[in-house]
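For this view, one protein chain was removed and the others were kept in their places.
And then subunit A:
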């Protein structure tokens, strides 16, 4: 059994304009110690789905299950979720400032976080642990900087503090929602390196949400490609890049400047409204291979080339042609 098993997750929001169907039947597994990358364009439902799993979406209609180590997170009560968050499931978000309290010292915030879950640890030991964690994520002179305020840290350092807090209680699962999107590339490289190292050391499973296919290629074991609230394709990393099946995956890769010649090959058009999704395949309006059936019936996610680890939601024949690498 996988560490996290999400099945048929649906999340919608009632808004004045109509019902936004942000996540529409999402299923995926996260294996212990592995990195699952969730990739897709903005608005595809990446954040809503993981926030829902951790009980952080408000005012939404939710259905489906998400079994984590035997507990269904979707039907669990708030106190169970609160206990799991932090202790068993660590989280980091795109904007570290929004998750750090500006008026409290960095070290104090980490200590509070540890003591909220570990009621027997002494203040002194927790502080010791906080300094160790800061060192672990590569904050130089950690024991001196532990009493700094968040604004005294750079963006990259704050993100490393967030990782330190998320890892404080040695969680089995780390959910990182665009953890490096706001960072410069050299700082991104540092932060990704810290995540990789911690995973090796502690065997943490990671859900890495990103829109950057470069980060996916660097970090992922498995990849889920989302579009309009649903999975278009899921596969081990190399299959996504070299033996992909879904026209949306192919379109994303072909759009990258690094992978094309003189002229880029974008996906035409833009993503559909989640309020009035047309029937059939959600990608139909932009798909170069669209045919009649696509516009009336939504394709189910099914195995590609007989491999259950590789699935695609597309009506095209499910055989694979060896895609040309880069």
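Observations
The working rule: a contact is a pair of C-beta atoms (placed from the backbone, for glycine too) under 8 Å apart; a residue touches a chain by one contact, two chains touch by 3 or more; residues count from 1.
Note that in this section contacts and distances are computed from a predicted model.
The protein name that UniProt records for the chain not on display, among "Cysteine desulfurase IscS", "2-oxoglutarate ferredoxin oxidoreductase subunit beta", "ATP-binding cassette domain-containing protein" or "Carbon monoxide dehydrogenase large chain", is "ATP-binding cassette domain-containing protein". Here the missing chain is touched by one residue of A:36, A:157 or A:205, and it is A:157.
Of the options A:5, A:41, A:69 or A:307, the residue whose C-beta touches the omitted chain is A:41. Of the candidate positions A:61, A:75 or A:270, contact with the hidden chain is made by A:270. Looking at A:176, A:209 or A:253, the residue that reaches the missing chain in the full complex is A:253. Contact residues of subunit A toward the unshown chain are 41-42, 140, 154-157, 184-190, 192-193, 211-218, 237-238, 241-242, 251-253, 255-260, 263-268, 270, 325-326.
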